[in-house]
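For this depiction, one protein chain was excluded, whereas all remaining protein chains were kept in their positions.
This part shows chain A:
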C-alpha cells in the first residue's frame, strides 16, 4: 500500500511523512559510530540475550539521516535535517519472537538492556504460540560491508546548491504560467549495522534521493484548477541523479527520464501541461486499449503484483491491516495459474543498481538476489523471509526482510518487482501505431486496490487520446478500473529494453505498527487491451 500522506495540516505535496529528529547539516557528515564500537555493542546484546535463554538473536544498530529542502514559489519554507540513532534487538526465546528498541543506545549496558527486554517480551508471549518459530538456516558472513555505488553524496552538496536548484525550478514554473509551485528535495542515508548469533557482522551504507514538485494552474473564470506532479522517480542514487544527460532522456509527447533527471525541463513542461489539462476534453467512459508508460505502470505493478505475491500476506499475517491475497498457495502449487498473458514476465530483485531495494544483505543477514515471480504468464514464486520460506519448500530465505528504523521490527517487505522488457524489438511509437481506440497514460495519480488485490482503480498525470494509431490530444477526468488477473491477461505487448525505466516509492506502507519501505519497479511501456475507463468529473 502506498501511503497517501494525509493528516491534519498535511502539505500540498503528497506522500511526505517526515520522521526522525532534526539536526544541523554538519552533524549529517559526522561519520557515525566506529565499526569496532558497533561490534562491541552488538556482542553485548548477543551475549545478554543468550544468557537469558534466547536461541537466536539479531541486533541492528541504525543511524538514519534525512534531509528535506522544502520550497514554494520564491520561498524556502523549511530545511530539515533529521538524524535517528538507536538499537533494535530481536530474539527467539521459548520458540517465540520478541523485540525491543532503545533510543541513543551508546553503551554495552544499553544494548544488553534492550536484549533482556526482548527476551522478556518473547517469554510473555510464548503462551500465545501454537508452533515455535521455524527459522531457515543462514550461514554467518563474518565481518563484511556493502556501500551503495553513488557518485556524489547528497549530504555533501551545499544547501545553497539545492536551494538554488529548487528556486530556479519554481521560477521556471511561474514564468511558464503556473499559479503555484511546491518543490522538495528529499535525501536519505541509512547507515545500518547488523549482527546475529549466526556469526554475521554486516555494515551497510545506503543512499536514496527523490526530487519532486507539484505545479498548480487555476482558470480564473471557472475557478477550476489542475495540477501536474514531477515525472521523476525516487532512486537509490546520490546527487548525480540531478545531473542531466541527453542519453537519460526519453523524448516523445513529453520528455521522461531514466538515470538522470532534468528537473528544470520537466517543470517547464508541467506548467504548460496544466494549462492544456484545463482545456482538455473530458473522457467518454468505456473500453479503451491502454498504453502505459513506466512512470505510471510502476504503481500498478506495485499494487497488483508486488503486494499479492508477498508470502506473509498470502498466509494471513497481514489480514488485520494490509490484507490477504487472491494468489493463494493452491494457485501456485497448480503450476498453471494464469497470472497474465504469455508476454508477462515479472521478477523480484534486491540487487539492481540504482534501485531503491538494492542492498548487499537484507535486515536478517541474508545475501540478496534476483528471482522469478511470474514466468510467461504463470505464477511461479512468492517473496518470503527466514521464518516463512519453508512453507514454499525453499531451503533459504529470498532476502527481502526490512525494518524502516532501529525502532521497528524487521519483517517481509517487497523486493523491487519489475516487468521484464519485451524480447522482440518494439518502440513506443510502433506500439501506438497499432492502437485504434486507446489512451496513453504517463505518470502516477490516484490509486486504490482491494485487500485481496483483485479490484483496482488508477489515475495518472497525463492522458492522451489515441485514435487510429495517432495521438489525438489530451484528455482529463480519466481513471481505469480492472481486476488483477484480467488486467495482466489483457497485456498484449511490452516494449523492448531500450524503454526500460524504474519508478517507485519511498512510502510503501505495511505492518502494525505501520512501517514504510522504499521500493522500485521497472518496466518498459506496455499495452493492455479493452480496459474499463471511467469519468471522474462530478458536479457539486
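Everything below uses one rule, namely that a residue touches a chain if its C-beta (ideal position, glycine included) is under 8 Å from a C-beta of that chain, and two chains touch if they have at least 3 such contacts; residues count from 1.
Operating definition for what follows: contacts and distances are computed from a predicted model.
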Considering the UniProt annotation of the chain absent from this complex, which name among "Cytochrome bc1 complex cytochrome c subunit", "TldD/PmbA family protein", "Oligopeptide transport system permease protein OppC" or "Anti-sigma K factor RskA C-terminal domain-containing protein" applies?
"TldD/PmbA family protein"
In the whole complex, of A:62, A:252 or A:323, the residue touching the missing chain would be A:323
Residue of A:118, A:206, A:344 or A:531 touching the missing chain in the full complex
A:118
Which of A:64, A:180 or A:257 touches the missing chain? It is A:180
Could you pull out which residues of chain A are in touch with the chain that's been left out?
1, 4, 6-10, 12, 21-27, 75-77, 79-82, 85-86, 88, 96-104, 117-118, 120-121, 124-131, 159, 163, 179-180, 216, 218, 220-225, 227, 315-321, 323-324, 326, 407, 409, 411, 446-455, 457, 459, 477, 479, 481, 483, 512-514, 532, 534, 536-540
